[in-house]
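There's a structure below that I have some questions on.
Shown here: the complex without one of its protein chains, the others still in place.
Coming up: chain A.
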Amino acid sequence: MSEGAILSWRSWAPWVALALALVLLPRLLSSGSSLTMMSLMGIMIIFALSYNMLLGQTGMLSFGHAVYYGLAGFVAIHAMNAIAQNKWAIPLPVIPLIGGLAGLAFGILFGSVSTRRGGTVFAMITLGVGELVASSSLILRSFFGGESGITANRTKLMPLFGYKFGPQIEIYYLIAGWAFIAILAMYAITRTPFGRMCNAVRENPERAEFIGYSTQTVRFIAFCLAGFFAGIAGALAAINFEIMNALSLGAAQSGTVLLMAFIGGIGLFWGPILGAILVTFLQVTLSDLTGAWMLYFGLLFILVVMFAPGGIAGWLALHGPALRSGRLGRLLPAYALAAVPLAMAAAGAILIVELAHHMLVKASSDGSLVHVFFTTLDGASPWPWLAALALLGVGAALTRLAWGPVRSAWAAVHAASAPVDGPAEAAVVPPAAQGVLPT
């Protein structure tokens, strides 16, 4: 390992695997809709990871991260149009870099104000900046294009090696390539002196000042870098959709990226990657299945906050030690036992949501018959409601009961893996398990 190298050779293995996965995925999932979805996932992975540079790494809760994504997207759209119009020799794959630099520039501009303070003050300023930019996007029509937005044609740029980036598969590989670079770069940053000090500022900003660091400078650099990577994501979105409108920099988009990072897990680097994949998948599929998909989203978020504050990644990482010691098998029977009533409760909840959604939104035009779970129920009759309530109630009660075996299975796993050395060693808590230990 040479002095100052960020990654050692052994740590390259997961990156080779990631690169292979990115290259081979379109062979496995080659349909048009899965290509579209994977392209979107790649963009959102970059965006969610950039957000976690703030929230997870530095402890900065931003409510306006879409500003950098959206503004960079607009800059990218205008850049594409200008390049096509003037026939400049700039190929499409360079556009995300332009977007990144735009995100960085806006990060420097707004970050110089918002990062002076941490905590609640920072959160409030990001909210204000978000609203400011979102409302000005409806006024500055020449740049933001009003409600209809601004369009571009990505194929009008100079072809690169004969590729004109018309077909979605070429866009997928463009996104995958940039996603790989961005993920690697953002991971590497966590392994630098600056990255470690971000964690220190997150943990105890006061003490960081007494070991030589200006917390304001740490926050500012983190904010600018997060803006840069959000800008890359925004430009890729501009390329992918060939249109940008004011929605992409508004509060809803800022909320979505927070959801992705949190549901995936902000305590681990790869958490937001999971979150971006899952949330994008749900956004695309659920919105086809049900009109109440936003509600499910909210429920999922509440459940994660209440029961798995470390997110999905944090919950998965809990199982790492058990997996390594070969004791994961002891947990499975208890999990299987708990899964049945959990599924019952979920089915009951879904029934209630679907019945309510149908009766409140659609019944006046479509009648009271509801299609759900491959059957048809009459929302005007009390019986489906009572059945759904019973499912939910009984499922929830049984889940509570089934929690006992889950807990004792965990206790058995912990007892079996406690080393002879006793509490001194048992006190080693992997960073992965932060705040997600089962109680």
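Convention: a residue touches a chain if its C-beta (ideal position, glycine included) is under 8 Å from a C-beta of that chain, and two chains touch if they have at least 3 such contacts; residues count from 1.
Basically, contacts and distances are computed from a predicted model.
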Worksheet item: UniProt name of the unshown chain, from "ABC transporter domain-containing protein", "Glutathione import ATP-binding protein GsiA", "Dehydratase" or "Osmotically inducible protein C"?
Response: "ABC transporter domain-containing protein"
Fill in: Contact with the hidden chain (one of A:Met197, A:Val279, A:Leu318 or A:Val413)
A:Met197
Worksheet entry | Of A:Ile189, A:Ala235 or A:Val304, the residue in touch with the unshown chain | A:Ile189
Response to the item:
Among listed residues A:Glu131, A:Glu170 or A:Glu209, the absent chain is touched only by A:Glu209
Worksheet item: In the complete complex, which positions of chain A touch the hidden chain?
Response: 1-8, 188-189, 191-197, 199-200, 203-204, 206-214, 217-218, 221, 225, 424, 427-429, 431, 434
